[in-house]
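The complex is shown incomplete by one protein chain, all other protein chains being positioned as in the whole.
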Amino acid sequence: MAANADLSRYDAEVEKLAAWRARSRRVRYTIYFLIAALIAWSVEAIVVGDTDWSRITWASMLDTAKRFMAVDFTIFTNLLLPALETVLMATLGTLVGLVLAVPVAWLGAMNISPLGKATYGIGRLLMTLSRSVHEIVWGLIFVAAVGLGALAGVLAMGVRSIGFISKTVAEAIEDVNPGPVEAMRAVGANRFQILLFGILPQVIPVFVGNVIFEWDVNIRRSTIMGLVGAGGLGLALHRQMAAYNYGGIATVIIVILLLIIAGEIISYYARKAVI
Amino acid sequence: MAGVMQVKDLRVSYTAGREILKGVSFDVAADDFLAIIGPSGAGKSTLIRCVNRLVEPTGGAIVFGGRDLLKLSEAEMRHERRNIGMIFQEFNLIERLSVIDNVLTGRLGYTGTWRSLFRMYTKEDIRNAVRLLDRVGLIEHLDKRADKLSGGQRQRVGIARALIQNPKMLLIDEPTSSLDPKIAREVMGLIREIACEFRVPVLCNIHDVDLALEFCTRVIGLQDGVKRFDGPPAEIDKHVLADIYAMEVL
Partner (left out) sequence: MSVATTSQTRALPEWRRFRFPQSLYKYGAVIGALAFIYWSLEMLRIDVERLPGMLGRMGEVLSERYWPPAVSHVLEAGYLQAVIDTFQMSYVATVVGMLIAIPLAWFGAYNMTPSRRFLYPVARVIVMTCRSVHEMIWTIVIVAIVGFGMLPGTLAMTLFCIGFAGKLLSEAVEAIRVGPVEAIRASGANEFQVFVFAVLPQVRVAWTGIAIYTWDVVFRAATVVGFFGAGGMGHFLRESVQRVESNQVAAILLSIVVIVMIAELVSAWIRSRIAGAIA
């Protein structure tokens, strides 16, 4: 029959397709197997190797959980000042971050980076470094460098914030509409003026929006900076921990949650106002 | 009348082997309103941008104000750009700035870096900006943000910005392509009036042939990087147009 003769022409293609599908299925299943194997190995190490199950009983866990539930409201008023400190630290930290992010964004934006690829690489490296190191680690570094107190927290959050702000601003700079830049070249503006009038006005909404977002994130970070010596609610938490006052720990955590919710609300409306 | 600019054998290629402009030559006189017409891809936009070297030509010469622009250094060219006003198809205003701040950016070539950071233009500059905005009919919109204007209004801001430079020549790249036909006509009329008033020659790239013929004093027809016609609008007839637009696929 004519139909059979026609179809057999495609046998080679079908073979190839089936082989490719079999191969990619093998690849996928290998990957799944590897993921599962890694899980099994890790879970074994954690649950079997590392954990002393004789010490973990439902009774002891419930007991501790109950102690957390007994929220100690007496210290509530003592937490208002640390809460304010936490917000101020986060705000100053964000300010430091945004000021330092400007030159890093300038370096890390391919179209305006002063020495082309070399400075672009440096800019990107600084961004990655800032974001890769956990804020606790930055906190420890700065406590070592400038001593205990809020300054270490402010600097740690500032340096940590550089990464996000500069990365988003650099990406915005790379995406600007080239029209106004062309117009500024055409009127005879110099490099700085082209940057100032052609590029900057276009990235301001992105910049402000992301600064507000980062401020919100910094409030969260600020709450634990005190755990490494920087002040604010983290310090209050540390004190309650040292006194083994579980109820007090719970209170501090509640205040932290309230603070973060307030920060989220403010940041949400502030960002809407900017866009 | 003494020529304002002489373009000699201008050549441009973006990638090796592919020439956009293949040796274009023409003169611009002081009272010229030159329209450059031709099909898409003919090189009209490139030609306009070569004059103020927003695009770098690969060969030829452009003599303006007695000097060959293509031999100037980066800094000298930047200074020379102050003498050439440019008006764009997409207006290219600074959206966040007010109308008057946009017009004042035309004076950046004359303003130092430090002063421009704080937007401290001279009183004379500000007075001229106000006068120009009145001339183009936007005096009520001085402080409005540029992104709140209509297309026709934005182009008029662009015109004022080009003129505040006190230019010796105007380069215009498709001034009306982004405008409605009625507004387009108004804007072309305004450009011609002002060019006459300020005695500035115009080099205008234009897609709409009828509009070109109505407002210009001379036409240059470009096709595939080569000049196919150079003469008064009266000489443009069906045959000339067929010749210039021969390659255009409908």
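Chains here go by letter, A and B, matching the order in which they are written, and residues are numbered from 1 within each.
Definition applied: contacts are C-beta pairs under 8 Å (C-beta built on N, C-alpha and C of every residue); 3 or more make two chains touch, one makes a residue touch a chain.
Source: prediction; values computed, not measured.
J.: Given the contact definition stated above, which residue among A:L7, A:A22, A:A45 or A:A70 touches the chain not shown here?
T.: Per the contact definition at the top, the residue touching the missing chain is A:A45.
J.: Hey, which of A:G97, A:G123, A:P180 or A:G231 is the one touching the hidden chain?
T.: From the options A:G97, A:G123, A:P180 or A:G231, the contact with the absent chain belongs to A:G231.
J.: Who touches the missing chain here, A:V14, A:M61 or A:I204?
T.: Once the missing chain is taken into account, the touching residue is A:M61.
J.: Considering the whole complex, which of B:R18, B:K182, B:R199 or B:H239 touches the chain not shown?
T.: Touching the chain that is not displayed is residue B:R199.
J.: Spell out, residue by residue, where the missing chain touches chain A.
T.: 35, 38-39, 41-43, 45-47, 50-52, 55-56, 61, 64-65, 68, 84-85, 88-89, 91-92, 95, 128-129, 132-134, 136-137, 140-141, 144-146, 149-151, 154, 220-221, 223-224, 227, 231, 237, 241, 246, 249, 253, 256-257, 260-261, 264
J.: Can you list, in ascending order, the chain B residues touching the missing chain?
T.: 100, 119, 126-132, 134-135, 139, 142, 163-164, 166, 197-200
One rule holds for everything that comes next: only the chains that are shown with their structure count from here on.
J.: Where on chain A does chain B make contact in their complex?
T.: 179-180, 182-190, 192-193, 196-198, 201-202, 204
J.: Using the touch definition from the top, list the residues of chain B that touch chain A in their complex.
T.: Residues 52, 54, 78-82, 84-86, 88, 90-97, 105-111, 113, 116-117, 158, 161, 165, 171 of chain B touch chain A in their complex.
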